[in-house]
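Removed from the display is one protein chain of the complex; every other protein chain stays in position.
Should a chain be cited, it is by its letter among A and B, assigned in written order, with residues numbered from 1 in that chain.
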Amino acid sequence: MNPKPQPAPGPNRAAVARAILQRVISPESTTWNSILVVLLAFVTALVVSAGFVIASEPTVFAAPDPITALSNAGAVVVNAYGALLAGAVGNPSSIAAAFNSGSASGVAQAFYPLSETLVAACPLIFTGLAVALGFRAGLFNIGGEGQVIAGGLAAGYVGFSVHGLPGIVELPLALVAGFVGGGLWGFVPGLLKARTGAHEVISTIMLNYVAIYLTYYFLNTAWFQRPGRTDPISRVVDAGAMLPSLAGVNLRVHAGVIIAVLAAIAVYFLLWRTVFGFEFRAVGSNPAAARAAGINVGRVVVLAMTLAGGLAGLAGASLILGTQFSLTPGFSSGLGFDGITVALLGRGNPAGVVAAALLFGGLRAGSIQMQASTSTPVDLVQVIEALVILFVAAPAVIRAIYRLRTAPVSAAPAVSPGWGA
Amino acid sequence: MSVAMITVGARMAVSRRRTLGVFFLIVAAAMAGLFGNNVSDGVNAHFVFNLQTSSAVHIPDLVVPVRATAFALAAVCAFLGAVQIARGFERWAYVVLGLVIALFIFAFLGWAARSSSLSLVGMLQGTLIRATPLTLGAFSGLLCERAGVINVAIEGQMLVGAFSAALVASATSNATLGILVGMLSGGLIAVILAVFAIRFQVDQVVVGIVLDLFCLGLTGFLYDRLMVPYQATLNSAAPLAPIPIPVLSSIPIVGPILFDQNVFVYLTVVLLVVIQVALFHTRWGLRVRAIGEMPRAADTAGLNVLRTRYVNVILGGLVAGLAGSFFTLGAVGQFTKDMTSGRGFIALAAMIAGHWTPLGSLGAALLFGFADALQNFLSILNVPISSYFLLMAPYLATLLVVAGVVGRARPPAADGKPYVKQ
Partner (left out) sequence: MGGREVNVPAAASTRSSATDSVRLDLKGITKSFPGVLANDHIDLTVEPGEIHVLLGENGAGKTTLMNILYGLYQPDEGEILVNGAPVKFHSPSDAIGAGIGMVHQHFMLIPVFTVAENVMLGSEMTRWFGFLDHRRARLEVQRLGQEFGLAVNPDALVESLSVGAQQRVEIVKALYRQAGVLILDEPTAVLTPSETEELLTVMQSLKRAGRSIVFITHKLGDAMQVADRITVLRGGRVVGATVPARSSEAELATMMVGHAIRLGVERPPAQPAAVVLSVKELTVRDDRGQLAVDNVSFEVRAGEIVTIAGVQGNGQTELVRALMGLDQVAAGRITVGGRDLTSASPRQTLDAGVGHVPEDRIKDGLIADFSIAENLALDVYYLPPYARGPILNPIEMLHNAEVRIPEFDIRTPSALTSAGSLSGGNQQRVVVAREFSRPVSLMIAAQPTRGLDVGSIEYIHERIVQLRDRGAAVLIVSSDLDEVLGLGDRIAVMYRGRMEGPFESEELTRDQIGLLMAGAAAAPDPASDGQAGRKP
């Protein structure tokens, strides 16, 4: 066979850039389809969840006639979702009014929902990244809960044990402690998986419960417990270790959000621009071929779980150092599992994770308001989230419901099937 | 091809044998060091064999010198460990492992009960009760996985089963109806799992976890909306009373444990026999296992792969719903949020440790059930272990088991892989 003539030297960056741009903005492109599917999944989930709200509302069933029943049903849903929205982003008219009135505290009050959304989104970004990083390496990291707790415990301990050092030193020290604590909680299942084949789903969930009980244990010991208290609550974090607030006294949003976004950028860079990330993705896609190509699969697994755990640990650290300032049992409150929904919604991409975290953060912040003003339990938000994921995970369902004729979208990232045997 | 197989597949059987032997030695050392060392001579433990309630024959208490027993049993385990390292017990390895674990537990109990008495019967009874939902959950898992579908939604199916059983039994004062509805709700969740896993071929572990979150949220939501305000009508079901089997329940030791239990335990035994026999000796079982091992071969032999998978997943959901009903109607009667607390995952671990067989799952579930029941009956004794560590016990035990001390078991070959009919 005659060798073909060599192509012109020099990489054809322009062509590559054009190809990538083409992929993103064309209507048939995967990204466009993804966003459309997510939006529709969200709407469908809201509708189905509204069904649960209506079904458990006594005024609907006690109504004398169908018209009243329907209007009661409608009222309940509108109230609940209205409060949800108000709690998440606030009320445009009250924001405008606050600006007009000119009082600083009024403005702060108007932005309270947005601030709360960011506060809720910050740890979600971290745990979402933790799960997404795991996915990329072919691991299902359900241990976010335990990793968050381990990170929070470590960060909190450093936070209230170290005194007198300047904030520049104390805060990073506490954050690093959080990363290390969570990293340890990810390292163990990673090592077990690499050495023994123990499936990480079970080992991480077991460690979650171990972490919960460890919290109780530590909070009853002298090291941790606040002097003078008999209930399980820790000492207060030193002021130097607290994450600085971003918007003044009345709003809770803190620098953790910025660190979270930086972490997302770092994860993106890691996955697609480093040698390490290449190995991660290779192992996540096809461990056999990765090994045949010389990649040390066991080492990648351990490192991936450790890094993922560290990210989740930062979530715990941001909670303790940014909003709670002391340790109490259950401070992680389901963050680990929320991270899974965020990662699934964000399709395992750092950018998607940030967007999904903002969405779910808004839902969480709004749910507090929703429960306060309409006594709709906050658990509804969990139902909504799970439904969104279900619908997103099977785009065919959405396509069938809405008779979309767009190109099929790849489903949620598939982690290694089977129990690893 | 999974990550685990790549990393572990290159290891030899030899090192696994040695690891098991070293494990035996560590256990022996722990026994001697923890249970023998700190106890002074002359301290005895009383093991009580009779329940106060009923017994036709009175069996004398077993009085055990704690220190001597601990050392003696430790020596036995050390010997077994040495043999395992040198030669290995091959087919008997699992039996020996069970023996070592049993000896460790016995020595531990002796230490825990030093200078006081411990009701062995009560302990066994507690173990059985805790093991029942785990066994049922494991059965659910294996009905699905033997056909090739992974079901990690057991936790969620249990929760909805517990919730709806309590709700219906309380509202209608009919426990049987409650159990039926509990099973059906588990089945309903299983339908969702089946559709997403089989028809849309979404990753089965992902769907399972999402369904768990869904059920957690839904039961929590409905609990707050319905059960809290209407506690009296909707959440005050009475737990089922035990039904003693005449004659058999009067047998000393064994009688009260096995033959004086509530209907859930009896159902578990029935299911154990039925599933074990059906799976390995009937045509149905052969077909199910074929579909779980190599669906393409089953397809070309004329079997309907997808329909069988649907049926098995739904059956699994029904059994998981039954397991869930146990948490309320079989135990406390009232529903509380997240009352399953991870037991669905422990059930999965029991299934894996039991090598995807009903009998094996029961054995593993008993072990986990024992760990689960520790906190209860050890709090009566003055054991200097923080109760929090005791609460961790079932989870740590599961972790150890899953980490492969028990050895690498082979799941059905097509487990977790959607079948694509071309």
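Here is the rule we go by: contacts are C-beta pairs under 8 Å (C-beta built on N, C-alpha and C of every residue); 3 or more make two chains touch, one makes a residue touch a chain.
Just so it is clear, the model here is predicted, and its values are computed rather than measured.
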Fill in the blank from the handout: Missing-chain contact among A:39, A:62, A:75 or A:293 belongs to A:293
Handout entry: Contact with the hidden chain (one of B:297, B:359 or B:385)
Key = B:297
Fill in the blank from the handout: Where subunit A meets the chain that is not shown, the residues are 1, 3-4, 6-7, 10-13, 16, 19, 272-278, 281-282, 285-286, 288-296
Completion exercise
Contacts from subunit B to the absent chain lie at residues 1, 9-14, 281-284, 286-287, 289-290, 293-294, 296-303, 413, 422
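Everything below uses one rule, namely that only the chains that are shown with their structure count from here on.
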Problem - subunit A to subunit B touching residues, read off their complex - result: 52, 56-57, 138-140, 142, 192-199, 201-203, 205-210, 213-214, 216-217, 220, 283, 286-288, 290-291, 297-298, 301, 337, 340-341, 344, 376-377, 379-383, 385-387, 389-390, 393-394, 396-397, 411-421
Completion exercise
In the complex, subunit B touches subunit A at residues 1-8, 150, 152, 192, 196, 200-207, 209-211, 213-214, 216-218, 220-222, 224-226, 341-342, 345-346, 348-349, 352, 386, 388-389, 391-392, 395-396, 398-399, 402-404, 408-411, 415-417
